[in-house]
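Removed from the display is one protein chain of the complex; every other protein chain stays in position.
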């Protein structure tokens, strides 16, 4: 039995690298997964949603392995795996999905009905079905034939691994936010949040042909990174209202599309604005034009025991819907169904169509042992995307 | 100059039939409308949204003529009208739309950018651009070539006038609610509200092939009408939770699609539930399944000076979005762009495809002088749709 | 080992009921199918495409078991089957599909890349991947969790079996023809062919809200059945041009949408018209309106050794595309991806939304031994749909 190590959640703001069991082809309920494979993890990213757990805002059991953004090489396949082979280099969608339920068949792998006994939504490294996280050396993926995206050429893939590692979650998530907001040729777009998902949403909007892409945040170093990469920015710590800032960029006070890449830990506007979970949603309803759309991949939850008000603690938001209704807007929310997009985005990356992606994502490869420090730095708002490389594969490839 | 009379709003719960000016080809800002026509009104319906004005919940100037659901015969055409002719029998979309702005060109006639100087949305008989209402004997329609739906055969149309009169607003509005909620072949649908729009939504869901159509309300006579017409019902005055009532009908606790045909004057559940503007929206987020959709043609507004709480007065709703986010739902709100649907629905009616429509709408034709009494009766929840026939045309036709 | 019998193709116009092997969980290449199940066949329909084989127009090996429209009860499940259980009553999509390739994941189960080594398309009882036909007592279905549609209640399903048995192919196929032709609320539709698929297309157009549904054929008894069931008909043996016949029904010479439910064995118009493979496609391009659409589920093939001309033998059609181009039409062709529609249509049937279906399909249940005679009768144009009931299950249920 090969050894294994992983990043383990030990309570709010405590993560440790620990020895863990080598994965088995068994699901969290103890059932054999002959449809599964074991991966040697090549890259495994730290996500903003891991930070919700890190800060104690998502209920997660102590001792849970973290991580859901996984790329790896197949080292073992179950007996019922037909098309994925040992040696394949693959991207793992963060949504655990069976490929056999109504929702999966309708391409809604974000809400698989079979991988979480509590409600239709499974994921690694969350409290969603009990699937262990993948910030590890080795990781098990069920329903491998259905789930995995195989890279066509391993050497080519390792050259682009700084972009391809994003296919497991945040690039599709940012792209999904744009797609469901209606972003297309010529659109003007406001993206709330300059974290990794917001930055991937900005690059996605560019890929989709948006004519103007504006990213808003309170974090100055992240805004600088975004601006340097060629996108417009608005600084939400300023006292200038958002619509005024948009007008000074576009000449009009509204955008075609809005993307929420922040979620429930949003803050209000202004210098020392407090946490205000409805801030982004109310912003979007306000600055998205009549007939425009909103994509809401940013996470909301209930209960939110750390919420700033009694309503917030219950996940209840005070929304300006009375003003929004006449605007004939549309909205879609929830997790990204990664499998709807990962092949397309891989093609775009491999075809050289997103060469601007890496500047704005600003990846830093780290070792597994550096992960706890990266959690801290990321929590403080570093304009980075940390990618754990547990076997030092990216340096070996380079 | 021919005389004219109309239903005039004189303050909360006061409407009167008054002599009014004969319409001219002039817009509310005094500009000549060579693109307009004058109609002799054949039928003009009382709408639930007129009731918001009637109850003083929509700001409307005293002296304003009411009405926006108009069918009529053309008696005069402007110089720039090429294709509509004197004598044509036509349905008037309630949204006043120019056909020349970006939104109209994109089929979003609900948010025309040119017919209301305040914001992109014009309508007759509201405070939306100053267009006079059409519960009158004669009425002016601008942009007639663009706006009007001509019935192909007048005699045939007068035989179906009880259904065709609904094309100006509530049938397309109910249908739109279903379409944007994703209703199609085999869908299960929950429709909040058994008023005329809810009942048209039920008939629309049937036209769209829904497998199960459930209508909820607190009004017993309306629920009885809906049940008698072949739809399922849930009684919101009961203490049984909505999901339980749905389960007792479907065997599952959720539906594919939800339609809000109530809006901001919603009430909570139970025997003597108080007004609670967010009640329907929270119901929909709760009972619409993971991946399902919501259509929200029911009106929300801000400010709502009659609202039951301080937040409600500002049009702010306390929404359970923290619970809904994980469900990957989608929603669309606002007025129906009638022109997107009225021709299709006319075809369905004339082709005999909606012969079940009239039972559930339960129209009563009345004279103009009976309109004030009908406002009162309708306000009290009559299971009717009142259609004013100011020239006694329907009886002459029959 | 239980015994098994099936309808076997023995050469043009020769089919026999023979003893055949009891199915094993093994694919045509001899590979174990732990993802498969064995069904006791409840109903298995004779299809128009079986008739192409019967008449020697499709290359098929002698000794091949026929049949691809299968409904059955699960009697054995493979190790990798998680959600389908012994005892389930299920509908089998006629396209064999893995659920693991790009096309299946994109809902294109008609062109699965893994179930036929020759090209992306697998089916039972054709020369498409070597999967044995299902006009048998027992039948093997691979990828069962992905493929099978389970009926929620067996007793309820047996009561509706005359409609549910159509879910394996022809009802979805007719519906698909309508959907890809753009049929929706209010559409006018021309359906070429009054065979079972054309008749299911007519019922589907009704379900989709079409305002006028016109079916054309040369077969008088089939046209009578269609007319009696409430649809319009045109008689292609008459010398009156198709557009004239349409005009006499609709008042206009064109329809919104056209469906080809005939395919390559089409005949020209007029009393004794010869076979002319391009006849239907040219009809559709001619009578579908500017901007309208065509669905082409009717089968075309190459080579067609029985074709009436040298070009026809090569599958080359002489199409009036020079006239069609300016009409801005659209078209889609190929097999129906049954899994895209079968659940929705099951819901519509079980919800009582298609009670008009059985009249126009005109099913006759027969025993396995009556199958050869049914092939003959069907070949002669009987206005029936023959459904083999190999275990006399439908009578036992009734």
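The chains carry the letters A, B and C, assigned in the order they are written, with residues numbered from 1 in each.
In the analysis below, a residue touches a chain if its C-beta (ideal position, glycine included) is under 8 Å from a C-beta of that chain, and two chains touch if they have at least 3 such contacts.
Small disclaimer: the values here were computed from a predicted structure and weren't measured.
*Asks:* Tell me which of A:12, A:63, A:117 or A:186 is the one touching the absent chain.
*Replies:* Reading the full complex, the residue touching the unseen chain is A:186.
*Asks:* Touching the left-out chain: which of A:207, A:242 or A:357?
*Replies:* Reading the full complex, the residue touching the unseen chain is A:207.
*Asks:* Any idea which of C:207, C:296 or C:360 touches the chain not displayed?
*Replies:* Here the residue in touch with the unshown chain is C:296.
*Asks:* Of the listed residues B:227, B:253, B:313 or B:343, which contacts the missing chain in the full complex?
*Replies:* Going through B:227, B:253, B:313 or B:343 one by one, B:343 is the residue touching the chain not shown.
*Asks:* Sort through C:56, C:268, C:315 or C:381 and give me the one touching the missing partner chain.
*Replies:* Selected residue, touching the omitted chain: C:315.
*Asks:* Touching the hidden chain in the full complex, which residues of subunit B are there? Just list them.
*Replies:* 34-35, 79-80, 82-83, 98-102, 105-107, 114, 145-146, 339, 343
*Asks:* Of the residues in subunit A, which ones touch the absent chain?
*Replies:* Subunit A touches the chain not shown through residues 152, 175, 184-188, 206-212, 251, 341, 343-348, 350-351, 353.
*Asks:* Residues of subunit C in contact with the chain that isn't shown?
*Replies:* Against the left-out chain, subunit C lists 103, 106, 108, 110-111, 113, 119-121, 180, 264, 277, 281, 290-291, 296, 299-304, 311, 314-335, 337.
Note that in this section only the chains that are shown with their structure count from here on.
*Asks:* Top contact pair of chains, counted by C-beta pairs?
*Replies:* Ranked by contacting C-beta pairs, first place goes to A-B.
*Asks:* CA centre of subunit A versus CA centre of subunit B: separation in Å?
*Replies:* Measuring from centre to centre gives 41 Å for this pair.
*Asks:* Starting from the mean Cα coordinates of subunit A and subunit C, work out the distance between those two points in Å.
*Replies:* 43
*Asks:* Touching at least two other chains at once: which residues of subunit B meet that condition?
*Replies:* none
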